[in-house]
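Certain chains of the assembly are absent from this excerpt, and the rest are unmoved.
Just so it is clear, A, B, C and D label the chains in written order, and each chain counts residues from 1 on its own.
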Amino acid sequence: MEEIHSEQPLGKEEMSMYLDKAGTLIEALPYIQHFQGATIVVKYGGSAMVDENLKRNVIQDVALLKLVGFRPIIVHGGGKDITKMLGKIGKTSEFKAGFRVTDDETMDVVEMVLNRINKSLVSLMEKVGVKACGVSGKDGSLLQVSRKMPDGEDIGYVGDIERVNTELLDTLLDNDFVPVVCPIGYDAVYHSYNINADDAACAIAKAMKAKKLVFLSDIKGVYADPDDPSTLISEMTVEQTLSFMAGGHAGGGMLPKLQNCVDAIEAGVARVHILDGRIPHSQLLEFFTTKGIGTAIIGDEAEG
Amino acid sequence: MEEIHSEQPLGKEEMSMYLDKAGTLIEALPYIQHFQGATIVVKYGGSAMVDENLKRNVIQDVALLKLVGFRPIIVHGGGKDITKMLGKIGKTSEFKAGFRVTDDETMDVVEMVLNRINKSLVSLMEKVGVKACGVSGKDGSLLQVSRKMPDGEDIGYVGDIERVNTELLDTLLDNDFVPVVCPIGYDAVYHSYNINADDAACAIAKAMKAKKLVFLSDIKGVYADPDDPSTLISEMTVEQTLSFMAGGHAGGGMLPKLQNCVDAIEAGVARVHILDGRIPHSQLLEFFTTKGIGTAIIGDEAEG
Amino acid sequence: MEEIHSEQPLGKEEMSMYLDKAGTLIEALPYIQHFQGATIVVKYGGSAMVDENLKRNVIQDVALLKLVGFRPIIVHGGGKDITKMLGKIGKTSEFKAGFRVTDDETMDVVEMVLNRINKSLVSLMEKVGVKACGVSGKDGSLLQVSRKMPDGEDIGYVGDIERVNTELLDTLLDNDFVPVVCPIGYDAVYHSYNINADDAACAIAKAMKAKKLVFLSDIKGVYADPDDPSTLISEMTVEQTLSFMAGGHAGGGMLPKLQNCVDAIEAGVARVHILDGRIPHSQLLEFFTTKGIGTAIIGDEAEG
Amino acid sequence: MEEIHSEQPLGKEEMSMYLDKAGTLIEALPYIQHFQGATIVVKYGGSAMVDENLKRNVIQDVALLKLVGFRPIIVHGGGKDITKMLGKIGKTSEFKAGFRVTDDETMDVVEMVLNRINKSLVSLMEKVGVKACGVSGKDGSLLQVSRKMPDGEDIGYVGDIERVNTELLDTLLDNDFVPVVCPIGYDAVYHSYNINADDAACAIAKAMKAKKLVFLSDIKGVYADPDDPSTLISEMTVEQTLSFMAGGHAGGGMLPKLQNCVDAIEAGVARVHILDGRIPHSQLLEFFTTKGIGTAIIGDEAEG
């Protein structure tokens, strides 16, 4: 019987490792159960979009979410690549009120770069065996915008979302495709517009009646004292979030993100997570283990 | 902000534990993917049916299989409880050729005991939030038998399965119920019969075109040398199994089990597992980790 | 042409018999029409469960109800067999306030006996070619109970129904199976409980929005004067039933049954029938002929 | 309690009558079961179309067939009314080889009369609460014909069926309507044609893969000796029928009818019945009682 591969019986240490593995899987059971069929929107940005290892991690996480019964939607940004490409064609960007002033040539570059990123994420997902389809806000008239006028100033093709047409997303999800969305919209005459990815994720989560919205970026979470790493807040209600914002605790980039969180909760999303995309598999740890990492904003009757 | 629960940032050790957890979940990804929608039949017997902790483990495992997309069916035995109950009413069992001689009164007790075990397993499954329904081979005319006549001798209501009507199992699985089956059949005039649980599991696996069949019992697996615990065989082809059987390596209880394995593979089941039910969560470890425990009999082109 | 079987032309008497048969079938037409797709719950108990001929009659009747378009559910008891089995293992039952005091060992026997009866009814139904599946209140979490405390006294595992989960019954009915239910429930920690079969039938009829509820037992119906067999009441409204109960006309066993009838009507059941199971095919006669037998309690706008 | 309608207990005689009724219903059980979902084509003609009582009987019978699970299709004739109407407009019919020579004006009258009869049958069916829709062979291009040329002679718009398009019948049956068909067809240029009703029923039975075809007319059945009423043949195989026809036993009108029966059986219809429409409810008696009346031609492996 020498051709048959045989092995040593389980030693004590090996058995303990096995039990740990089993324990992790069993720990996930109630979470998997709770979110069967729930829609989850993942805003995906920051370092996790640049580092190839982290990128693969994020995609694996979303694949697992899909396989155990979630209906995930990815919304991604791509600011860094846009700036790089603009540089390549010798164009510099002007920013006003935090937004890139977007003329026709810039808009062309934005569309080109975001769509290429979009399709590369699709390929990563397909590579791990999960069906995916990349769409922009122009496909199926997904994201209709009006022109954003910060302080009344015209900054070009930068849009505020007016209407979300969920028909294409529903079609894809119902047929087991993970939609990967790049934040480009169209106006009344069907011109293309640049949209902030956080805004797009938030609007889509609301329109899709998502149970979860996740902001995966280079932020570790919300800190009671930003200078003291020991003050990470793991869970906040809307009320607490509002008083936190009113107290001046939230810095520049954090304020609109928290506002988006509050908006989403008030529109019916059960739980919004701010996760550090630089921690490998942060989504799995947050969703499938009892402890969690990052900060969750929850509705008053949030169950999940 | 003292009402907000905050926590220490991740220490090194904690992070390493987190990564282990994430690693375990990700390790499961390709297995989950591979078996989406696959039917799996679990023959459940031995110590794992007596020890309350092990029982809970087995049920949790099957619940997880269900949640991540398998279509599991449980087939259980109950020999020890039958003997105990017969004792209670002052009846002793005679055995012939390894089978309990089954008169009308014995058959009544068999049915009573197996159905009670059946419903208790259903309750455990419902308790972890997975829908379940307990059936016997009489429900939906699931298991039709002829009278078993070992060496031409009549031993009463002991049956050989003649026909499996899968309609009720299909209905339950299609509506997200886990069928829990007790091995009782009926003959041409609809009298009740006792069936060997291994046989029932094997017949159901074949009729349901299951991808996996699992024998969960007090056997650690197949050993090249039963006296040497270091010779556990982790994977055997049908050919190897047959030559192993021919070589006289398989002891009494093992021979018919291996024959069942070979039959199942030849009827199209991709992989049959012999697992030690005394190892907690042995199913999860066997199915969702790269190493596996126990022995798997595989078809020549088995992919999973 | 002698190999061809030929026959006498119809004689007068034979023709008259034929016309009677045709008349009976045609008489059934409007009733069949009226109840197409209607759910009917049959509480099945008493002598009709003991006598083999009557048992076959009841099953044939339900089979016919199923075939002509009803959606029947059977709920059965089994008190006599429980007492007999308890006797066999040398256990005597104590009764308090009419209920069997139920300790763990008794509960085991109750489950064993009821499930065996349950499956035997399933087999009778399958034998006449109608698909059936036996379930307890534990399957699919059908019947959740709290502990019954008559006059504040703890009598063990005897339950009051708190919640009916109809999902399993819907699945079975929608797939053309007749559900056969034994009255066992579970509490918050999933322990088994004994339930009064009349209560179970009534609760299921209400939850399934049944059009008809039938109590098939050893009671001929309701009599204005129980001592005068000529005073059978064939139809009563709820109002009349309540005044009958208030008037002290209803004896011991009858009072809770009438209360169940009134409850069912008030929860939307159109018509509750009290039928004598000792009359062969009493269901067919009550439902498909113009005269009917037994007593029907009807809602004020009852149409059926 | 005087407002409550009460009644005498069942006397002996009454009980016996009740048992007869129940017996008739139970006798129907296996037949109902056997024909669940089976298509049955009823050619309806002769006296039963003229006598108002018989007409109501026939319609009630078909209604019952529908309610207990058959899928009935009625094909009717109307020769007598056509002749009457032609008379009213002062037109006499010429017959050749048994067929009415049909010019344009005659064809108009045929269509008018048959469609009126058609809709009156529909109304009778709707009146007993069964949904019905009257169609001709022109609706949904049901019956395409070529011109019949008996002995090479042109007799006008009399058609031989070339093609049956079952789509409209399937649509109606699948939506619970009883199709009532009048035997009018169309040719390649969509001109209307008169069709023999027996031929239409036979062609439709074949195309619909009906299990039963019934000829309901003024014929009592097939007699071994037509002059001896005691020689009615209740069942014949195809072989027996052919030898009966070859033996010259079948008279003028009977020969093509028997040929139609044989054709239908050979095309897969399980059983063809020749029934006397003058016996009230002859269909019910033939289909739902053990004895039957009339003559049935059966396939060699006919089961029903």
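FYI, a contact is a pair of C-beta atoms (placed from the backbone, for glycine too) under 8 Å apart; a residue touches a chain by one contact, two chains touch by 3 or more.
Note that the structure is predicted; figures quoted are calculated from it, not measured.
Asks: Tell me, please, the full copy count of this complex, given that what is shown in place amounts to 4 chains.
Replies: Identical chains making up the full complex: 6 copies.
Quick note on the criterion: only the chains that are shown with their structure count from here on.
Asks: Looking at the contacts, which chains touch subunit B and subunit C alike?
Replies: The shared contacts of subunit B and subunit C amount to nothing, since no chain touches both.
Asks: Greatest Cα-centroid separation from subunit D: which chain?
Replies: A
Asks: Determine how many degrees of rotation, between 0 and 180 and to the nearest 5, align the Cα atoms of subunit A with the equivalent atoms in subunit B.
Replies: To bring subunit A onto subunit B, one rotates by 180 degrees.
Asks: Nearest whole angstrom, what separates the Cα centre of subunit C from the Cα centre of subunit D?
Replies: The computed centroid separation for subunit C versus subunit D comes out at 41 Å.
Asks: Taking the mean of the C-alpha atoms as each chain's centre, how many Å separate subunit B from subunit D?
Replies: Comparing mean C-alpha positions, subunit D is 56 Å from subunit B.
Asks: Counting only Cα atoms for the centres, state how far subunit A is from subunit D in Å.
Replies: Going by mean C-alpha positions, subunit A sits 68 Å from subunit D.
Asks: Sort the chain contact graph into one of these: line, ring, star, complete or other.
Replies: Basically the chains just string along in a line.
Asks: By the document's touch rule, what are all the touching chain pairs in this structure?
Replies: Pairwise, the chains that meet the contact rule are A-B, B-C, C-D.
Asks: In their shared complex, at which residues does subunit C touch subunit B?
Replies: These residues of subunit C touch subunit B: 85, 88-89, 108, 111-113, 115-116, 118-120, 122-124, 126-127, 131-136, 138-141, 167-168, 171-172, 175, 177, 184, 186, 190, 192.
Asks: Which residues of subunit C touch subunit D in their complex?
Replies: 1, 3-10, 15, 18-22, 24-30, 32-33, 36, 60, 63-64, 67-69, 128-130, 220, 223-224, 229-236, 240, 244, 247, 249, 279-281, 284-285, 288-289, 293
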